[in-house]
Every structure is written in C-alpha cells, then in structure tokens.
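The other protein chains are all here in position, but one chain of the complex has been omitted.
Labels A, B, C and D are assigned to the chains in the order they are written; within every chain, residues are numbered from 1.
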Amino acid sequence: MSEVQAPVTYVPPKARSLFEPHRLVLMAVAAGLVFCMAWFMRWDWLPRYQERLIYGVGQTLLMLFSTAIVGFLFAVPLGLAQVTGPRPLAWAARGFCTLIRGTPLLLQLWLLYYGLGSLFAQYPEIRSSFLWPYLRQAWPYGFAALMLSFAAYEGEVMRGAFAGVPKGELEAARAYGMGRFTLFRRIWLPRAVQRALPTLTGETVLQLKSTPLVATVTVVDVYAIISRVRQETYLTYEPLLLLALIYLCLTGMLVYAFKLLENRIPNRGA
Amino acid sequence: MADTAQAIEVKGLFKRFGPLEVLKGVSLTANQGDVIALIGGSGSGKSTFLRCINLLELPTAGQVTIHGETIAMKKDGNGGLMPSNRRQVQRIRTKLGMVFQSFNLWQHMTVMQNVIEVPVHVLGQPRDQAIEVAEALLRRVGLYEKRDAYPAFMSGGQQQRAAIARALAIQPLVMLFDEPTSALDPELVGEVLTVIGDLAREKRTMILVTHEMKFARQVANHVVFLHGGLIEEQGSPEAIFEDPQSERLKKFISSVH
Amino acid sequence: MADTAQAIEVKGLFKRFGPLEVLKGVSLTANQGDVIALIGGSGSGKSTFLRCINLLELPTAGQVTIHGETIAMKKDGNGGLMPSNRRQVQRIRTKLGMVFQSFNLWQHMTVMQNVIEVPVHVLGQPRDQAIEVAEALLRRVGLYEKRDAYPAFMSGGQQQRAAIARALAIQPLVMLFDEPTSALDPELVGEVLTVIGDLAREKRTMILVTHEMKFARQVANHVVFLHGGLIEEQGSPEAIFEDPQSERLKKFISSVH
Amino acid sequence: MDATLTLLSFSPPGWGGVLLAGLLASLQVAFGGYLLGLLIGTGGAAGKLWGGPILRDLLEVYTTVVRGVPELVLILILYYAGTDAVNQVMHLLGLPSVDISGLAAGIFVIGVVQGAYATEVLRGAILAVPPGQIEAARAYGMSPLMSLRRITLPAMLPYALPGLSNLWLIATKDTALLAVVGFAELTLVTRQAAGTTKAYLTFFLAAGALYLAVTLVSNVVISMLEKRARRGMVRSGGAA
Partner (left out) sequence: AQELKIGVAAEPYPPFSSPDASGKWVGWEIEFIDALCGEAKVKCVVTPVAWDGIIPALTTKKIDAIIGSMSITPEREKTIAFSDKYYNTPAAVIGPKGQKFDATPEGLKGKILGVQVSTVSADYAKKYFAPVVSEIKEYQTQDEANQDLAAGRIDATQADLITLQAFLDSDQGKACCETKGNVKDDPEILGAGIGIGLRQEDKALKDKFNAAIKAVRANGTYAAISKKYFDFDIYGK
C-alpha cells in the first residue's frame, strides 16, 4: 500500500514523578471511581466463575502466543519475498497480504469455520481420516484464521523493515565477503527485526485484541467465559468492565515484555 | 595467490548509470605497499571507481586483478558484466578492506561486535582470538573505551575510526578508503594519518579517495586525478601538486591552495 | 533601530545543558561590516554560541544586543532566562539570517518555495517581487536551474547553497553561518567564499563558524578562538594564525597546518 | 452456479440489494467514525504535545485504555453505557430521552476508538518532523502558529498518511464488529442472508469481495494522496 511505513513508534510521556500534585488528585478520583464500582455494582458472581476465568485467560494467551509465533515465522518469508523475491513470488506474497488485510477477520473466521469446515464434512475420506477429530473441533479454525491474519499484517511490517535496512550496511557486509545466507542471518534479519520491534509490539497487542473473535466460533477463551457470565447473570456492565480490566492488564504485560526486549538493543532514531 | 608485486591491476574500467557514463575506461596499477590517493571534483566518479574494484558496483566493461587473480566476469543480458563465480568474488572480497564514505557500521552491533563479525562469521576465526586482535586494533584507533557502545551513540569521528578498525580486522591485502577523514576535525585527521602511515609501513596497499589535498600529499606515494570519467593526470605528489600539467588539474589545485 | 556602528553586542553569555556548562561567559562585539570567524575544536560550543544569539537556545545568563536593540529577557523559574517579549524576538529574528550546520531546508518545499517562504509569509512582501529577488539570489549561488527541485534530491553542496540563498532573501542585517562550507568540494568552497566576500563589501555583518582555517583566514577580518567555554584568544587573522599566544591555540593551529 | 446468481441478484428473492444496503451502512459508519476520530485525534495530539499536565495525563489514560481493550468489548461498553449516559443527562436536564439511532451510536463508538489511535499517529508524525525544520522557521521569525501552519503540518503529512490510511482501512473493517450490537451492517446482513438461505460459502465470499473492493479502491485513493504528500521526500529504495 504505502511505500514507506513511517514507524509510528509509541513514545511514552516523560517519566515524571508519579506523585505530582495533580496526579495525586487524579489518582484519588480514580480510586473513588473504583470504590463506587466495587460498592454499587454486583460482584457476587465473581467467586463462582473464578476458576473458569483463569482457564479462559490461559486459553486466550495460548491462542495469542501460538498464532503470533507461527504467524511471525510465515511473516519473514512473506516480507522477504516482497522485497527481493522473483516477480511471481513477490506478487503472490503481496496478493496474500492484500487479501487478508482487506477483509475483516471475523468474516475470514466464519468463512473458514462455517464455509471450509462444512465442506470438509461432505467428504467421507476426510471424515474417516485421522485428522477428523481435530477438524471437527473449533480451535484449529480459530488458530488458522488468527495465524494467517498475523502473518499478513506482519509480512507487511517485515517488508518495510527489510526494505528499510540501510543499503550501506548490506554493502559493507558484501564488501567483506559475506555470502548471501550469512548476510541474511547475521545482518539483514536482525537489523530488520530490530527496526520492526516497536511496530511488532503494537501488532501483537492488536492480535491480543483480535482473539475474542474466536469466541464466535465456539472456542472458549476469556471473552466467551465473560459472555457466559453476562448471559447467566443478566448483568450489563460488571462483566464487561472486568473483561476490559483483564485485557488492559494483559496488554500492559505484553508492552512491558517487549520493552525489555527492545532495550537490549539501543536504537536511536533508526 | 602469487605474491606478485602487483597488488591491484584495473584495466579499461567503464561504468554507466543509465544514460550517465561515469567511468570511461580507467586503468590503474598499484604495486604492493603503494598508497594511491584518488582526487577529483565532486561527482567525478571516485567512489564509483572504488566500488567497482570490489564489485559492489558491476562495471560495464573492464577487468580487475587482485594479487594476480583476475575476477572472472561474464556478459549479463543487458550489455554489462556480472561475476561468473560468486565464490571467487566472496573470497577476493575478504582480502579487500573497505572503509565507506558513510561508514556503514552495522547499527545493531556494538563496536566490538562490528569488528569481530567478519573474522568470526566469514573467516571462521575462533572468537577469543578475534577479540584479542580487535582489542589491539581498537586501542590503535583510540576507541578501546568505546568498544561496547553502539554506533548510533558515537560521534562521526568515532564511527569513522570504528569503520577503519573493522576493515583492518580482516587483515586485508588491500585497503580501500573512501574519504576517511571527512567527518573528523583537524586534530583527529592527524591521528588517522598516523594509522594510515603505519599501514603503509607494513607494506599494505591502499587506495584512498580524499578531498583533503594536504592529506593526500602527506600520505600518498602516487596521486591520481580523475576528471570526466578518465584519469586526467597521475604521478608523484610533488609532480601533481607542484607541477600540474593539464588545465583542469591546474584549476583544481589552485582552487585548493 | 539606530544605525549604530555596533551590529552585534554579546555580553557575558553563559549556557548550560544540565550538568554541562558549554559557554562560561562569552562576550563579543561585531561592528557593522565585520566578518568574524569563530574557530575551535569539535564540541567547544561554536554552534551553541550562534544559536544563543538568535535565541534558538536560551542562554542561562547574558545579554544580546542587535543594532542597538537589546533583547529583553526575564528570569524563568529554573535559574535560566526567557524572552519577556515574544514579538520583539520574532522581529529581531527577521533581521538575522542563519545558515544551519545541517541546512534545515524545508523538505516539503522546492528550493524556490524555501527561499520566498519568509519574505512572503513573514515579511509580507508581494509574491512576484519575492520571486524576482529569489531568482537573482539563486543565480548568484549557481542554483537557478535547480529552483524547482526538492532539497532531498540535491547534493549536500547544493543544499548548502540553497540554505545560503534562503538566508539572504530576508536581506538580514546580520548573517550567522554555521560551517557554511562543510559539504562543499574545494571548488565550491571558492564560490561560497566569493558570495561571502560580496556580502562583506555590502557592509553586511557576519559571524561564521568554520573548521577550515584557510577559509577563515581569507574571509574574516577578526578571528575568535573558543576553548573551554571561553574566548581563549581573538584578533586579526594574521595575529591568530601567524602569532598565536596561548598554548591551546598554538596546538590547534599546528595540527591544522 | 445459476442458483448462486439468483441468490445474489439485486431484487428479491436475491439478497444482493440487502448486501449493498449493508455495505452502505458500513461505509456510512466507517466514514462518520473516521472523521470523528480525526477530530478527536487532532485535539488529542495537540493536547498531548502542548497541553497542561492534567490534560496530558487524561489523554494518556484515554489512549491507553482504548488501545489496550478489544474493540469488541469497547463497542459493547460504549454502546450500552454511552447511550445510557446520554439519556441520563437528558433526564437530569428534564428533557425527554432521545432515541439514539444505531447509526449515530455506531459512529460514536467507532469514532472514540479511532480517536485514540489517531491521537498517537498524529503525535508521532509531528514528532517525526526533523526539529531543524521547525527551528529554521523560528530562526526566521515565524510565530508559533504560523510555523505550525506553514511548516509543521505540511511536513508531518508524509509521516502521518500511512498511519491515517491504515486507520481508515481499520475503520471499514471494524464496522463488522457492530454486528454484535445488532447494527445491520454488511457483516450482520451477510450472516442473516447466509443463515436464512444456508448458502454460507456464497455469502461470506460475496461479503469478502465487497470488503476487498472497498480496500482496493481506498488503496488507489491513498496512494494518490501519498504521492502528493511525499513530494520532496526521497523514496526509500528496496535493499537487495
């Protein structure tokens, strides 16, 4: 799409003291709000669902990490093919990325689950194969949809990152006699990943936020558990607020983990 | 590789960028231990010539021989040349140390990692040994304290010295310098001069592109003036600077003095 | 504004960046038509001094007077100074033409647009007239053909000349040059020298920071050597270059020659 | 094949008309939400860069929360709580409760979500403008407002455009999430059509094609805009 993805890096506000006067006031207001919520809203259902909620969080994280890791493994060749691949390969990679990025994930998920899934069922060969016990479950479709989506979005990011590695650094590697593979492994890939890291953080958070969609095809994640709470207790706000809080915490942890990773390689304005 | 006296021999080098013919048949021979200074106006093709020697730029025509080994080339489809043996090119390149005009340090590595990268991962030296050599080199260019810094956090002069150390670490037979002092203040220029002087004394062959005539004069034993894609004039520093023959060179020299 | 003989008067300028005190009380007076060259090692505070004159950097203490008008300053909360009258600062700045070390051309405008931007949008000149002036200026710096090019597509030397044209377009009383020849090859340096010489003949006041001693010597009528945050020595070019007094300056000069 | 064509024809018994109406609804919400998001984003970026400490902290909370919570959840919360709050306020003012249409609610929800992202995109773009450019403007005596108008805003455009175009594409697709609150946009009507006719594959593929068409058309417009905004910038060439 765009030639150069300006890295919209997230710049945290200046780490000032947490205890400036206006912050204390804001924190007091926040504490008051939380207190009101705890006091005036109904939370008696919480203990009953505690165990299932923890299970749900586990499922959500499992879904996130498995799809992000496998998706990234696909993203690297997708990005590379677009930058240096032979024409047909570059076009194929580009087409795939456009296709996935151009349609809603929800739709892809349904297409896979209700469309492809019921096609499978029409073939007795598949129904009797050893794969069927997996194919009749929902999570493989959720996994596939999320993984492909991550691969496509990251493929685009990696394309920009590969293309953005300063040409001179690659030339230097070539000038010192590095072969193509060594050059890729030692210089091009690590440098591209380094450049892509800030964007990757954002994309992984987006991926986390996409996981609840799998609940619509009966995969049980934390969102599905909360939906169940809502349907069984008929509470409108409480379960949703808890859900928002859970996701906020997960996001916070993710961002922190990536920060640690980023800090290992100082990178000034690259 | 035969230890001939001829370290580099370039014959009839042509290079064209689209409609622009930058080099129009440049031939140059450097004997072992020679320090050749390449001077010329901006855009006269000095960097391009250096880059053609190690095939970072593919010449349109011509032949390059390093220590007796001629780089095998074949015609590509578009009227240019391409190397016929990739491995040979890689091997020869490890004998050529290049210091780029814009340094081109690997930004994701510290200075030390930059210096040992090629010895360890291309030449297959043991890591410990490479580090030992690197430390000595970094001391020599005055960067020992900065060995764990990343390039982005160093001044231009420091980056330039790191790039020199990186090139020296592969113990090249021939060093190619592209404006090695452009980012340095007068005092640091002196230091780099010393390093290059030492290298010359070790009988290492060098070709250096420079805008600083004083520097060229002090360090080179042969000066080549590029103009209009050709070698307009060449000779000893004294001959070139004190007694230029061609009009162009006279004008160039006078504008400098 | 009184047409006093004193174009710039800087008194007791201090500047501190956090723990680092870069300027420790620098005073300097430039009469109208003076060309003052500022020399000194890398990091000695030359750029900072220039930037303090037009308040791009707020001095920690000190006073700046341009053509008799003293920039009104008041204490800010943190032990530094801030201008008490914003409009005054803006007005005075339009009398100071600055050529930055890194050019700082506006990348989204062509050379011509860069040059007429301030005359049209700040000084309110009619567009036609501004273009006329700009064309003459661009001819003078040899960029007339490049007037519709964007800065990113020009060589460093061309950008530098465009930046000079931009500064001249506001017909400043005082020109501040930060290394105006750093990106130029020897021949172009000569051209810029001519431009600066012309300006001097027009009785325009100039302060220029430079690493090129030869250039300083040819163009300046007064040379200032900054060291350790203070003016270590100043005087006529002959005095400074032929007969330096302080040890530091001697060392600095000798490393150059 | 014939049956498929009948299903997709524009007049009943074909569902083509319904799908197109859904697409139109989606585009309306996407467009409205995007514009609202841009407005919020411009204010937000300005507030974060130049606002007072309290404003900055509040904006930080806003962007953090919105960007950390799934859109699906935000849409549910905003849809119920947002309209609820409006009516509470109307009630307090003694006015009759207003009837908030699905369209307005959808635009509001998408706008609030987009606003948080737009804030960060615009702020990042403004910060990406080389400080020297702004310094030069100051050095020549431009007032802060003028240097914002003449230098900062046009100079940040090339940095902001990729992010902003991404946001537009996200907006068109986020409308699909409004299905969970029963807003009859493309995804929901697709689901209804599929459920009623049992032709799941046909309708999901048709909807996919419609979304893809929107993306492709958008891409053409975006690349035209980018070409304009990026005049004067060197293309970063592919390394090889």
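By definition in this document, a contact is a pair of C-beta atoms (placed from the backbone, for glycine too) under 8 Å apart; a residue touches a chain by one contact, two chains touch by 3 or more.
Values in this document were obtained by computation on a predicted structure and should not be read as measured data.
A.B. asks: If the full complex is used, which shown chains touch the chain that is missing here?
C.D. replies: If we consider the entire complex, the absent chain touches A, D.
A.B. asks: With respect to the chain omitted from the figure, which of D:52, D:130 or D:195 is a touching residue?
C.D. replies: Among D:52, D:130 or D:195, only D:195 touches the chain that is not shown.
A.B. asks: Tell me which of D:26, D:63, D:83 or D:202 is the one touching the absent chain.
C.D. replies: Checking the options D:26, D:63, D:83 or D:202, the one contacting the hidden chain is D:83.
A.B. asks: In the full complex, which residues of chain D touch the absent chain?
C.D. replies: Looking at chain D, the ones touching the missing chain are residues 12-15, 17-18, 21, 76, 79-80, 83-84, 87, 97, 100, 179-182, 184, 188-189, 191-193, 195-196, 198, 200.
A.B. asks: Footprint of the hidden chain on chain A, which residues?
C.D. replies: Residues of chain A in touch with the missing chain: 114, 117-118, 120-121, 127, 136-138, 216, 218, 227-228, 230-232, 234, 236.
One rule holds for everything that comes next: only the chains that are shown with their structure count from here on.
A.B. asks: What pair of chains has the most C-beta pairs in contact?
C.D. replies: So the chains sharing the most C-beta contacts are A-D.
A.B. asks: So, what's the distance in Å between the C-alpha centres of chain C and chain B?
C.D. replies: 35
A.B. asks: Whole-Å distance, chain A centre to chain D centre, using C-alpha means?
C.D. replies: Here the centre of chain D sits 19 Å away from the centre of chain A.
A.B. asks: Quick one: chain A and chain C, Cα centre-to-centre, how many Å?
C.D. replies: The answer is 51 Å.
A.B. asks: Spell out, as numbers or ranges, the residues of chain D touching 2 or more other chains.
C.D. replies: 158
A.B. asks: Name the residues of chain A that each touch 2 or more other chains.
C.D. replies: 166
A.B. asks: Using the touch rule from the top of the page, what pairs of chains touch, sorted by label?
C.D. replies: Every pair of chains meeting the touch criterion: A-B, A-D, B-C, C-D.
A.B. asks: Tell me, which parts of chain B touch chain C in their complex?
C.D. replies: Listed in rising order, the residues are 41-43, 155, 157, 185-187, 189-190, 211, 213, 251-252, 255-256.
A.B. asks: Which bits of chain D are touching chain A when the two form their complex?
C.D. replies: 48, 53-54, 56-58, 60, 64-65, 67-74, 76-77, 80-81, 120-121, 123-125, 127-128, 158-163, 165, 169, 173, 176-177, 179, 187, 190-191, 194, 200-201, 204-205, 207-208, 211-212, 214-216, 219, 222-223, 226, 230, 235-240
A.B. asks: Using the touch definition from the top, list the residues of chain D that touch chain C in their complex.
C.D. replies: 130, 132-133, 135-143, 146, 150-151, 154-155, 157-158, 231-234
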